[in-house]
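Note sheet for the following structure.
Take a look at chain A:
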Amino acid sequence: MPNAVPLSWYLALSAVLFTLGVAGFLFRRNIITMFMSIELMLNAVNLTFVAFSYRLKQIDGQVFTFFVMVVAAAEAAVGLAIILIVFKNRATLQVDDLRTMKD
Partner candidate 1 sequence: MDPILFLLFAAIAVVCGITVVVQTHPITSALALIGVMGSLAVLYLLLGAQFIAAAQVIVYAGAIMVLFIFVIMLLNAGRERKTRGSFLARLIGPPLLVLLLGVVTFVILAVVPRDAVVKFGSYTGGTVENLGRAIFTTYLWPFEITSVLVLIAIVGAVALAYKELD
Partner candidate 2 sequence: MNFYLLAVIKAAVVVGVLMITLLYLQWVERKVIAHIQVRLGPYNVGAHGLLQPIADTLKLLTKEDLLPPGVNRFYFILAPFLAITLSLVSISVIPFGPEIHIGPVNTWLQLTDLNIGVIFVLAISSLTVYGIVLAGWSSNSKYPLLGALRSSAQMISYELPLGMAVAATLLLSNSLSLRKIVETQSAWYGGFFPAWNLFRMPFPQVFGFVIFVIAVFAETNRVPFDLPEAESELVAGFHTEYSSMKFAGFFMAEYANMVTVTCMATALYLGGWLPLWPASMGSNYAPAAAFALAGGICIYSGLQARKRDRLSLSVFGALFLLVAALFLIPVVQALLVPLFWFLAKTGLLLLLFIWVRGTLPRFRYDQLMRFGWSFMFPVAVANLLITGLLVALVG
């Protein structure tokens, strides 16, 4: 195929980005970086939606992407406000220092 890209490559890229997001969420201890990994996962899913919108020649995939973007914006706003409050109370951004119910 001289001028075309297989669709599975787009989906594979989306899988790689999703896995990177999962890795970041599970292995990083800074809460803001964990949030950014969540955004990375949401972006990967957006790519899948748009790829299938192309495949099925329907606009519904892009409508879903639109809604995912809006929800991600709302979630980022509230999540960052919560981080600000947590920082004001605990003066730390490390998730490990935020456990008061264990030990």
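The rule is simple: a contact is a pair of C-beta atoms (placed from the backbone, for glycine too) under 8 Å apart; a residue touches a chain by one contact, two chains touch by 3 or more; residues count from 1.
Candidate selection criterion: all candidates are chains of the complex that A comes from, given by their letters.
Because the structure is a prediction, the values reported are computed rather than measured.
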Touching chain A in this complex, from the list 1 or 2, is candidate 1
Candidate 1 contact footprint on chain A (complex, rising order) | 1, 3-13, 15-24, 26-30, 32-33, 35-37, 39-40, 43, 46-47, 50-51, 53-55, 57-60, 62-63, 65-67, 69-78, 80-85, 87, 93-94, 96
